[in-house]
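A single protein chain has been omitted from the complex, and every remaining protein chain is retained in its original position.
What follows is subunit A.
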Amino acid sequence: MSTATPAPTRPPRTDAPPAGGPGAAPARGGSGLFDPRQLVTSFPDALRKLDPRVMVKSPVMFVVLVGSVVTTALALTDPTDWFGWAITGWLWLTTIFANLAEAVAEGRGKAQADTLRKAKTDTVARRVVPGVDSLKQSRTGVRTGAPAGARTEERVAGTDLRVGDLVVCEAGDVIPGDGDVVEGVASVDESAITGESAPVIRESGGDRSAVTGGTKVLSDRIVVRITTKPGETFIDRMIGLVEGASRQKTPNEIALNILLASLTIVFLLAVVTLKPFAIYAGADDQTSMIVLAALLVCLIPTTIGALLSAIGIAGMDRLVQRNVLAMSGRAVEAAGDVSTLLLDKTGTITLGNRQAAEFVPVAGVPAAELADAAQLSSLADETPEGRSIVVLAEEAYGLRERDPGELPGADWVRFTAQTRMSGVDLDGRAVRKGASGSVVAWVKERGGRVPEDVRDLTDRIAEAGGTPLLVASADEGGDARVLGVIHLKDVVKEGMRERFDELRRMGIRTVMITGDNPLTAKAIAEEAGVDDFLAEATPEDKMALIKREQAGGKLVAMTGDGTNDAPALAQADVGVAMNTGTSAAKEAGNMVDLDSDPTKLIEIVEIGKQLLITRGALTTFSIANDVAKYFAIIPAMFAVAYPSLDRLNIMGLASPESAILSAVVFNALVIVALVPLALRGVRYRPASADRMLRRNLGIYGLGGIVAPFIGIKLIDLLLSLIPGIG
């Protein structure tokens, strides 16, 4: 994207606070906080998930389900045994709690899906009947300027559209499908998807041509070429994603499942083989099938087994909360592993536009005169750079902003990309401001001379990473002369240096991508504190950089919006396409940022890391829990056969029955207790790997060993109050 001329169609959102904050949340279905009521409302879904065909996907929970069925059968054979029923009940609850965790996680997405579905009401499309002439022109994307009535249209259902069809959308129409604008320009309300009410401009050609089905044209008229089959549109995919219907297990999740399954087998072995040992020891009665099933369920890693899929869904959901759609869970996982971030300078590292920072007069010209001329010549310049000159003149020299209207007889010269100058002819005096080459040419044309120090001044500014603009004036009849230089500067966003320092501590290298020359780029890179920069970057350069990093084993994340970004987006491990971008870019990337805020890449990386940390923390917690459960159940089973083993009952649990039941109850309740943590993710603050490991090992490793001792004891105390147990 060009930085010299602002893209007029870019939605004016660069100064807005980063989305994903509280401001953006209400528009979306779910909020970041966990509401305990969700546990109740999701209960029916949890019951529906008891289908063995669904359960078998989680080997750990499937074993619990089998255990529940077996104990139920055993309890039925001896209906008077309260203990058997109690264990059976809690085993079923364990299974249901696991499903509940998943249902709650999915439920949060459902609300969002419902909002989206509303946007997907059946639309009627105004399809252009292919005519030889219009079709040919439209296919090439050239604006024909042909009158609207020159085409024949037919009304068809939105679902009957085919890829390549042309449809006409006018103010008030809902766009019937995803596509590219091939003709016209319109403002479009995309709030149905982005939750952002400010309309955006969509126009044919360039990088702002993509429109999304379900969004509404507010003004003007566009012709859209459909690029997606009905049923596979962006909104359809979005619904699938937020509902978790199309969720696939990610590579790390699969690997973790394998480890959990193998631990389950190990503990299954330990429990199954215990029976003959117990018979030999004379503890046959104490090791009934029900007790062994209870022991098995306590030992296998049910906590993480129950919460694993909820963690994954919640991770995707946290991205959705921040208006980012990940097309695959794999991308979210990869985000945690990223070690190189490619960041576009404009909009990410610097504010969208350069701003005037200083007026530097040439020798012999008073500063006030330069400021006055700079202001005059910029009044007709509506670009942000021009505005910033007027603002600087006011702030630094007290020059009141003049309204072009109050200067009668002024002949305004507007800024154009061709002349690269703006200015005014007023009372026989001409003032110009612009790119140094253009102004120098203008001065020489009028017989003026360019002083030697102008070159020094412009060089100095360029070296410092700024852009020099020359200001010159010419009196009628007199020679033109250069008055001085305006120092236009890229303004680095506040807090970026700290952000990059943080990233460095996390082991992530940042590379700034810019179209600037190397000198300018270096200065900004130093000011912002990025690790490296790519100057005068072409899409090919970007691609080469990504491939180079990947060849070294690094994972790369980038953002992009243009069609020429598409190959790089596809190559990057995490490619975040801006929603304002072309459909080619959106297809190529594996995430779409609905806010089109390139800074968000950093948040995406953090969410990826948080997802992995949550998974690891709960796995560690789950495994560490087993120690206490042994100390509850082993003495309960064997203290009769070997009274010495009662010494292992260090918790002082009331009776064998209450000990076993307490362990089972704790095991079930801990799932529910950890649902909020699984959904929210463990607290994440950027730090080095060492510090993070120390902290999380302390909390979830040691905590995982200690917590169940306390929990089981407390439950036992409560249970022992029930007559007949204690």
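Operating definition for what follows: contacts are C-beta pairs under 8 Å (C-beta built on N, C-alpha and C of every residue); 3 or more make two chains touch, one makes a residue touch a chain; residues count from 1.
Basically, contacts and distances are computed from a predicted model.
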Chain not present in the shown complex, as UniProt names it (candidates "NADPH-dependent 2,4-dienoyl-CoA reductase/sulfur reductase-like enzyme", "1,2-phenylacetyl-CoA epoxidase subunit PaaC", "Cytochrome c oxidase subunit 1" or "Potassium-transporting ATPase potassium-binding subunit") = "Potassium-transporting ATPase potassium-binding subunit"
Quick one: say which of A:L39, A:A186, A:I239 or A:L263 touches the chain that got left out.
-> A:L263
Among A:L469, A:I508, A:I604 or A:V672, single out the residue that touches the unshown chain.
-> A:I508
Residue, one of A:V56, A:A255 or A:L718, that touches the chain absent here | A:A255
Based on the whole complex, identify which of A:I349, A:L469, A:M496 or A:L612 touches the chain you can't see.
-> A:L612
Check each of A:S187, A:S662 or A:N696 against the chain that is not shown and name the one that touches it.
-> A:N696
In the complete complex, which positions of subunit A touch the hidden chain?
-> 251-252, 254-256, 258-259, 261-263, 265-267, 269-281, 295, 299, 333, 336-337, 339, 504-509, 552-554, 608-610, 612-613, 615-617, 619-620, 623-624, 626-627, 630, 634, 638, 641-645, 647-648, 684, 688-690, 692-694, 696-697, 700-701
